[in-house]
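Removed: one protein chain of the complex. Kept in place: all other protein chains.
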Amino acid sequence: MTRGRIATIAVVVLLAFEPVLSPFIHVDVTIASAALLFAIAAMSANLLLGYTGLPPFGNAAFFGLGAYGAALSLKYWHVEFATAAVLGTALAVLGALVLGPFLLRRRGIYFGLLSIAFGQVFYFIAYRFTDVTGGEDGMNFSRPFLLVPSLRLRETAFYYLALVVFVAAILAFEAIVRSPFGKTLIAIKQNELRVRYLGLDSNRFVFVAIVISAAFAGLSGALTGMLNNSVGPLMLDWHQSGDFVLSTILGGSGTIWGPLVGSIIFVVGRDIISSYTQEGWQIILGALFVACVIFFPRGILGTALQLFAAKRHG
Amino acid sequence: MLEHGAVAPQLFNGLVLGAFYAIVAIGLSLIMNLTGTINMAHGSFMTLAGYLAYAMVSRGTSFWFALLVAPIIALIVAVVIERTLIRRLYGRDPVYSLLLTFGLSLIAEGIYHKVFTANSVPFSPPPALAGTVALGFMNFPAYRLFIVFVLVVVFVLLALFLNYTRFGLRLRAAVQDTEMITALGTNTQVLYAINFGLGILLAGIAGVLASGLLGLNPTSGNTLLMPAFVTVIICGMGSLYGSLVGGLLIGVAQSLMTLFIPPASEVVMYVLMAVVLTIRPRGLFGEEGVFG
Partner (left out) sequence: MAEASAVPMLEARDVSKSFGGVQACSDVSLTVREGTIHAVIGPNGAGKTTFFNSLSGFYLPERGSVWFAGRDITRAPNWRRIELGMGRTFQTPSIFPELSVRENVALGVRSKRNLAFRIRPASAEPQRKLDARVDELLGFVNLGASAERPVAELSHGAQRLCEIAMSLSTEPRLVLLDEPMAGLAETETDRIMSVIRGLHDSLGLTVLFVEHNMRVVLSLAERITVLDRGRVLAEGSPSEIAANEAVRDAYLGREVLEHV
C-alpha cells in the first residue's frame, strides 16, 4: 500500500468520526455534509482550473442545474432520493453538452468571460420562469426517501451518504487525472499548441473535461439541494462559481485534496462568521479572496506539497 | 399605429441602455486587453461613483458638479487599488486577478451595505432634467436624452484622445500589441495605471448617470456588468467602435424583447452571443485566429 493510500484512508476515517466529534468541535453535521458536497463542486472547478488551465467561472450553472434537476423531478415525478440525484446530474451533463461547444471556442481570460456569461443564462431562466422554478423564491420540498420508503435520511445518515459519495467522487477524480486522459489535460494546461502539434484535437479533450466537470458539479448541486430541502436561483449565480474557484485555490488548485481543504475552511468559516454578521461575512470573504490571491496563490496544500518536495530534494 | 407607438420609445430606451453597455464595455476591454485583467469590480466602481454623487447631492452640491467630480474620485480610488493590489498580479494566470477583483467587489458591496443599507437610495436627476422633451414624433424623458448627449460627448472625447494625443496613441498601440510597449520606451507601469484609471473614469460616469435612471443600491452596478461582458465577447476586445455597435445592439435587442417576450429579455443577449460565437469565434470585430 502506498503512502498516498494510507493518507486517504486516514482522512476518510477521520471524516467518519465527525458526527461523534460534532458536539466538541462545534461543527454541525449538516454543515459538515454541506462542506463535503461543496468539495465535490470545488473538485469540478479544480478539474478545469488546476488540470486543464481554464478559469471555470460558470460551474455554478452546472451545480444549479443539478439542484433544479433534482427539485423538478421531485416536484413533477415524485421520485426517490437516488433517482432525483441521478436526474439532477443528468440535467447538468445535458447543460454541459449544450454549452460546451460554445465554451471551448476560447481559452484563457476569454474562457473565464464566456463561462461567466453563459453560466448566467440559467440564472435568468430560473429567475424568470416562476411557474416552473419558483422564481426568486426557488423551490421548497421535503426530503425524499432513499430507494425504499422506510429509508428516511436524517441529518447523520445524510452525512454518511455524503461521505460515501464524496469518497467515490475523489477516487474517481484521482483516477481521471492520473489516467492518460488526465495527463493529456495537464499537457493542454501547459502548452495546448504542442498538444495539437502532437496530433490531438485538444477541443475534444477540453469538451470532455467540461462534461466531466459538469457531472461533478451537478451531483454536488443535486445533493446540496436535497440537504437543504430547497433550491434557489442563487445556486446558479456566478458568485457561487467564484466561491468554488476560491475554495479550490485556497486549498490548492491542481492538487487532489486541495478542494476538500478549501471547502471545509470556506463552508465552516461562512457558517461561523455569518451567524454573527451578514455583511461582515461578505467583507471577510472578499478579504479572503484578496489575501489568498496575493499571499497564498498555491493554496494551503499546494504550498505544503512544495515545501515537502523542497525538503526531500535537500 | 399602436404598435408603432410602443416600438419607437422602446427602441430609444434600448439605445440609452446600449450606450451604457458600450461605455462600460470599452472600459472593461481597455483594462482586459492591456493587462489581461477581467475586472469583476467594475460594477462596484460604478456604484461607488453613484454613491459619491448621491452623497454630494444630498449635502447640497449641484448634480452637475457631482457628475464631474464623483467619477474622478472613483478614478483616484481605482488607481490606488491598481497600484497597491492588482499590479502584483500582472503576468500571472488571469484567474488570480479575476478572483482579486471579485474579492474587491464583495468588500465594496459589504461596505455599501453597512453605510447605505441594502435598500435603494433616492437619487433623482435635477429638476432641469425632469419632464419630457417633444421630439416631434414622440415625447421622450429629458434625462434620457441628457444621458445620450453625455455618453456621445464622452465617446467622442475618448476617440479623440486615443487617436490624436501622443499618450492616447501609445495606449492604443500598447493595447493592440503588448510587446510594443517596451519598444515604445514608455513607462509601462504608468501606462497600466492610467489605462485602469481611464476605464474606471468611464465606468464612474456611467455609474452616476445610471443611478438616476436605474436606481442605486449596493449591487446596482452589477446589472450593467453582465451585458458589458457580453458586449466584449460579441465584439472582440480592444475595438472602440466594435464596443459601441455591440452595446447598442444588445440594448436594443433587450428593449424590443421586453415588448414582445418579456421573460426572454435577459436571455436574448446570450442567444446573440451564441450566434456570434458560432459564426465568428473571435467576435464580430476580432482578429482572425491562428489556432487552425
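Chains: A and B, in written order; residue numbering restarts at 1 for each.
Simple rule for what comes next: a contact is a pair of C-beta atoms (placed from the backbone, for glycine too) under 8 Å apart; a residue touches a chain by one contact, two chains touch by 3 or more.
Only a predicted model underlies this, so the values are computations on that prediction, with no experimental measurement involved.
Contact with the chain that does not appear here is found for just one residue of A:Tyr123, A:Phe205 or A:Phe266, A:Phe205. Of the candidate positions A:Leu15, A:Leu103, A:Ala187 or A:Leu288, contact with the hidden chain is made by A:Ala187.
For the chain missing from the display, the contacting residue among A:His26, A:His78, A:Arg152 or A:Arg178 is A:Arg178, taking the whole complex into account.
Listed here are the chain A residues that touch the chain not shown: 175-176, 178-181, 183-184, 186-187, 190-191, 193-202, 204-205, 208.
Rule of thumb we're sticking to: only the chains that are shown with their structure count from here on.
Taking the mean of the C-alpha atoms as each chain's centre, chain A and chain B sit 32 Å apart. Residues 49, 53, 55, 57, 102, 105-106, 108-110, 112-114, 116-118, 120-121, 124-125, 127-129, 193, 196, 242, 245-246, 249, 279-280, 282-283, 285-290, 292-294, 297 of chain A touch chain B in their complex. Contact residues of chain B toward chain A in the complex are 32, 36, 38, 40, 85, 88-89, 92-100, 102-111, 113-114, 226, 229-230, 232-233, 263-264, 266-267, 270, 273-274, 277-278, 281, 291-292.
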